[in-house]
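Apart from one protein chain that is not included, each protein chain of the complex appears where it belongs.
Coming up: subunit A.
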Amino acid sequence: MKAAIVVFPGTNRERDMAIALRRVTGHEPRMVWHRETDLTGIDLVVLAGGFSYGDYLRCGAMAAHSPIMTEIRSFAHKGGHILGVCNGFQILTETGLLPGALLRNANLRFLSQDCHLRVERADTPFTHKWKKGDVFRTPMAHGDGNYTADQSTLDRLEGEGLVAFRYATAQGVVQADDSASNLNGSVNSIAGILSENSRICGMMPHPEDLVDPLMGGVDGLPLFEGLVEALVR
């Protein structure tokens, strides 16, 4: 699998992502500056966390108009695989490659702590190392992770099974009152979603920060191992 990480001026989790990818592929991913326009030979495009352009407007809004995004749109239309984490998820929604939007966290504060995600789909390149209903721990670190979408979009996401991950308790329960597990207030406890062809995945938490026992665990590793298996050539 040849992976590329897109680097915007304010991207700040590109090293974390590179470490996770290197761990499963054995080599460094390609770092692609946002003004570049060539994704030839790339199997997986990753949009990493950070504050792409300072994000004083809406998170990801300016990045969505960056030169590389034209190429990424075309990569997506050709069926390419894209993972967007945190700011990357925000950019994917701003670009329209994924539906919905990410609002300010419900408590209006930056959230940096572990959360638990329940796997809702286990038949995608991003999730097939898990079983449906599995729960894993992952850090999150964001100010704007409160996922929302209009009712018809939500109906479609839920109806077509395009929700990849939901915030849950450590036991995997998504409660009706989910304020203790769904800290940013996302609608339907949605933590990550998929495109219709299951080749684009956006999520707020950071599985790339939990891929080493030394850093507290390997709960995030299956996502990356799964991608390597799925995208082997």
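Assorted remarks:
We take it that contacts are C-beta pairs under 8 Å (C-beta built on N, C-alpha and C of every residue); 3 or more make two chains touch, one makes a residue touch a chain; residues count from 1.
Everything below uses one rule, namely that contacts and distances are computed from a predicted model.
The protein name that UniProt records for the chain not on display, among "Phosphoribosylformylglycinamidine synthase subunit PurL", "1,2-phenylacetyl-CoA epoxidase subunit B", "Homoserine O-succinyltransferase" or "Potassium-transporting ATPase ATP-binding subunit", is "Phosphoribosylformylglycinamidine synthase subunit PurL".
Note on the undisplayed chain: of the listed residues A:60, A:99 or A:139, the one touching it is A:139. One of A:65, A:109 or A:132 touches the chain omitted from the figure, and that residue is A:109. Only one of the listed residues, A:71, A:94 or A:208, touches the absent chain: A:208. Where subunit A meets the chain that is not shown, the touching residues are 9-10, 12-13, 15-16, 19-20, 49-51, 53-56, 109-113, 139, 141, 143, 206, 208-209, 212, 214-216.
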